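With one protein chain removed, the remaining protein chains of the complex are shown where they sit.
Then we have chain A:
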C-alpha cells in the first residue's frame, strides 16, 4: 500500500535540513515526490469531473501542469513552517499534507471540509498543518505572509513563511508594499511567483512591464532566483536554498518559478486566448511525465510500479469523493458559531443576529 499522507518528505526533520546531503535525494524521497504529484493530478482530474457534474459549484481553479511546484516547495519545508497561497490552492494544500478527503469535502461545501464548507475551493485552510490558506483576492495574501513572518521573528522562532503567488499578482500595489516591508525589516519569508504566463486570460507580455519577473526583487534589494517549475527536483533544491537563507539569515527571497497550466484559468474558462499548438508544446514539459521518465531511467520507478501507484491513488481519490458526498451540509448555527472567537480575555459580548427577527 502506498502511503501518501504520512510520507518521509512531507516534513523535514531539523537534521535533514542542515545536512547538505539533502540535495542528493534518496530513492525513497524521489518516489514520494512522484506519488505526491500523481495525487494532485488525479485529485484535480476528479475535481474537474465533479464540477462538470455540478457537484462542485462556484469557481474551480485547477493546478494541472504545476504539480512539480507545489511538491518541490512543500518538501523543502519543516512541519512548523507556514505555507500560504492564492486561489489556485488545491495542489499546495495536498502537497502540504492536508488530507484529500477534507479538501474534496470543502470543494463540495460540506461541514467536514477544511473550512467547514464556508470557504470553498479558493479558501482551503488547515491551521494544524500550518497551511494558512488559499486567498482569493489577487496579491492580498502577500502582506499576510509578511505578517506571519513578522510574528515568527517577533517570537524569536526559527520558522519561516513561504508564500506562493501567481504572475498576475506582481502588478498589484500591495505586492510591492510587501516586498518593501520584508526587505526593510529583514523578515524570514520566501515568495514564489508561479509564473504560468497568464493572469486569467491575459498573457504576461500584455500585463507586465519589467520582465523577467525575478527583476522585481532587485528593486527591493532582495535575493532573487529563477527556477524551472516543471522540474520537481530543481524546485526543491532552489527552494531549500532560499529557505535556508530566510531561516538562518532572516533574509527574504523572491523566486520566479517558470511553469504552465494545462487547463484554463478556471473550469468556467473556455481558454480561447491560447492556441492548441502552444498548449501542446507546453505539454511536452509535463512535470509528471518528465519525472516519471527520469525515475524509470534511474530504475527507481518501473512500469509496474507506475500502475500500482496510480491504482492506489485513484482509490484514495475515490474515498475522498465518497467522504465528500456522504458528508452533511453545514447548517446556519454552525455558520453563526464560527463567526466569533469566544475565548476573549474579557467577558464575551452577546451579538444579535441581524436579518433575523422572530
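Points worth noting:
We adopt the following convention: contacts are C-beta pairs under 8 Å (C-beta built on N, C-alpha and C of every residue); 3 or more make two chains touch, one makes a residue touch a chain; residues count from 1.
In this text, contacts and distances are computed from a predicted model.
Selecting from "CRISPR-associated protein, Csa1 family", "Pyruvate dehydrogenase", "Maltose/maltodextrin transport system permease protein" or "Acetolactate synthase", the unshown chain of this assembly corresponds to "Pyruvate dehydrogenase" (UniProt protein name). Of A:65, A:100, A:133 or A:287, it is A:133 that touches the chain left out of the display. The missing chain, though absent from the display, is touched by one residue of A:47, A:114 or A:227; that residue is A:114.
Although one chain is not displayed, its contacts with chain A can still be listed: residues 82, 113-119, 123, 125-127, 132-133, 135, 137, 140-152, 154-155, 173-174, 177-178, 180-181, 184, 335, 337-347, 349-352, 354, 357.
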